[in-house]
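Before any comments, here is the structure.
All protein chains but one are shown at their positions in the complex.
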Amino acid sequence: MDTAFFLRWIAVVTERVRADRDHLTDLDRAIGDADHGANLDRGFTAVEEALAAKPPETPADVLTTTGTTLIRKVGGASGPLYGTLFRTLGRSVGDVPEVSREELAEAFAQALAAVMKLGSAQEGDKTMIDALAPAVQEMRTSFDAAARAALDGARATTPLRARKGRASYLGDRSIGHQDPGATSMALMIDALRAA
Amino acid sequence: MDTAFFLRWIAVVTERVRADRDHLTDLDRAIGDADHGANLDRGFTAVEEALAAKPPETPADVLTTTGTTLIRKVGGASGPLYGTLFRTLGRSVGDVPEVSREELAEAFAQALAAVMKLGSAQEGDKTMIDALAPAVQEMRTSFDAAARAALDGARATTPLRARKGRASYLGDRSIGHQDPGATSMALMIDALRAA
Amino acid sequence: MKKLINAVGDVVPDTLRGMAAAHPSLRVDVENRIVLRASGPTSGKVGLVSGGGSGHEPLHAGFVGFGMLDAACPGEVFTSPVPDQMIEATKAVDGGAGVLHIVKNYTGDVLNFEMAAELCADEGARVLSVLVDDDVAVRDSTYTAGRRGTGATVFVEKMAGALAEQGAPLEAVAAMARTVDDRSRSFGVAFSAGTVPAAGKPTFDLGPAEIELGIGIHGEPGRSRERFREARELVRLAMDALNTDLPFSGDVLVMVNGMGATPLMELYVAYGEVDAYLREKGATATRCLVGNYVTSLDMAGFSITTCLLDAELTSLWDHPVETPGLRWGR
Partner (left out) sequence: MKKLINAVGDVVPDTLRGMAAAHPSLRVDVENRIVLRASGPTSGKVGLVSGGGSGHEPLHAGFVGFGMLDAACPGEVFTSPVPDQMIEATKAVDGGAGVLHIVKNYTGDVLNFEMAAELCADEGARVLSVLVDDDVAVRDSTYTAGRRGTGATVFVEKMAGALAEQGAPLEAVAAMARTVDDRSRSFGVAFSAGTVPAAGKPTFDLGPAEIELGIGIHGEPGRSRERFREARELVRLAMDALNTDLPFSGDVLVMVNGMGATPLMELYVAYGEVDAYLREKGATATRCLVGNYVTSLDMAGFSITTCLLDAELTSLWDHPVETPGLRWGR
């Protein structure tokens, strides 16, 4: 997978975030503060501009610019978390023109660890980790399998009681709602298939 | 008409103000500030207490206590206006045990003048004067005639454009609503028939 | 109706009890509904008394203190107080230099203060009254009760209060109050009506894209109902109305006032537009207040009040003030 692939991936994510913006915000209205869709849309719009302003030359360039821009523009919980995800992916794939699926899978494993460390969240805490962790497991098999795992993981957050982030303030009232961050994470993994 | 008559009159007014409280407030909501019913109810409740606390000995006593209490307790535009009405009635009938309908009619004429002077309102300004003035005209004929004239006068305020009081701020938007003060004034005149 | 109150009939005394507990600088007579400075009347100083319906907090009780009022008389919600309150207050603040009644122009306030002033004069007190009538939404003519008193009340109380604190005689304080009123204009816009506790429902209903232009502070509807617009346009509309009535020039004191349920954030957005408008007209906002000063219960909306300043007015505005609602310089 070359630079163009990663650019397409980010483009698809940007487009889908824009399309799902209100849906993500609605999910966040139920158990958060009604801004997750707006946050990501603002972030990826800035990413789009950053990538257009200075066309990246390597896959790592795409990923690092994406991560740094998200950190600089999103704010909220998801900004540093998604920012760290993409920056770690960038750092892991290294300064090469092409990345294999195995290499990307390894980079995702490192990114998962970084995000879990930053947010000190575990699987089952009803966060984006619940979509990311199962996807990382399947990434070596295929993007299709990873996407399915992420979507299943996101859906499986519904019955959970949140233990991290804003939703945790709700206690038992967080039960019965799908986590917005897990939902957007599944969207991102799923976008790999369309890239 | 003796002291008991005037006590009955005030008692009927008190009772009807209480019953019509929300209606009067609703009229005031449309073209005022939604307190006319509350104002009069508060006032006549205080009048009831004042009359019970120190039973009056003459008609003038009933009327003056009523007027003074209204001034002390109602506030708003209607407090000083109704207060002045009853105080002027009291002053006019004088220190006698019985008052004839002619004497009361004369007292009402003086009260009308006092209220018009205080509020510098004319007939047709869409105020309580529009019920009081025609009633005063008919008072010498009969209470029935006076009551009819007051009710007609109150109803006739609906198409008028207010020129005094809060409703005047609305300009043309005051048209189409019956004036709350004219409505309560008609209620008071009408109560003479039941006293 | 979800209001943070106990019984509907206890709103005013409960509010006064809360104010008394919160502000040791005030002496609050809950039963007679009079709010005074705890320090008592200042000998040789003109006493300033104002009052009006409750529901406009911090006006008036929140402006009792050094450099502003000596007493406030709060009536029932949106209902003028009664003469007894004003008479007691006038007696309590008379430091020998006479007392000024600052009266917002509403029939009820005017009539009740008039009765009180007459009775005080009968008892030998020296009382002058000034009417505040700054609301340009009401045409001042023989066909209305005259312009309403709204936001300029804060300016009048502040600047007349400063002059009184500096030892000026009653006539001079009254003249200054009139000058401030003459130079001040207001215009208000409502996005939703407030709810009078005793009435239990909003004083008017607005659709999701409707607003009321030219509202007062008692929940009465405005002069016209129009479609909702963005802040820039609404501010321009209000400022045009003020500017038509009394063209802006030189230094201007501006208050962007929330009616009770408008976030401070939005008031700042509006203030930015006011500032830009004045620049366009070659005037300068040299002093301002942005916040909730003359409210109308939980009405959403705002009002803009302006006052054309000169050096004297500016220095009276800057004079120290120490009240629950306005404080600087000490």
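Labels for the chains are A, B and C, by order of writing; each one numbers its residues from 1.
Methods note: a residue touches a chain if its C-beta (ideal position, glycine included) is under 8 Å from a C-beta of that chain, and two chains touch if they have at least 3 such contacts.
This is a predicted model, so every value here is computed, not measured.
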Displayed chains contacted by the hidden chain, counting the whole assembly: A, C
Option touching the unshown chain, where C:57, C:134 or C:181 are the choices: C:57
Residue among C:36, C:87, C:234 or C:252 that touches the chain left out of view: C:234
Absent chain, residues of chain C that touch it: 1-7, 11, 14-22, 54-55, 57-58, 62, 191-192, 194, 208-209, 211, 228, 230-232, 234, 260-273, 275, 285, 288, 290, 292, 295, 297-298, 300, 302, 327-330
Residues of chain A (touch criterion as defined above) contacting the omitted chain: 25, 29, 31-35, 38-39, 42, 71-81, 118-119, 163-166, 168-171, 173
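Definition applied: only the chains that are shown with their structure count from here on.
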Chain B and chain C, separation of their C-alpha mean positions in angstrom: 31
Centre distance in Å when chain A and chain B are each reduced to the mean of their C-alpha atoms: 73
Intercentroid distance (Cα basis), chain C paired with chain A, Å: 53
Chain C: positions in contact with at least two other chains: none
For chain B, residues contacting two or more additional chains: none
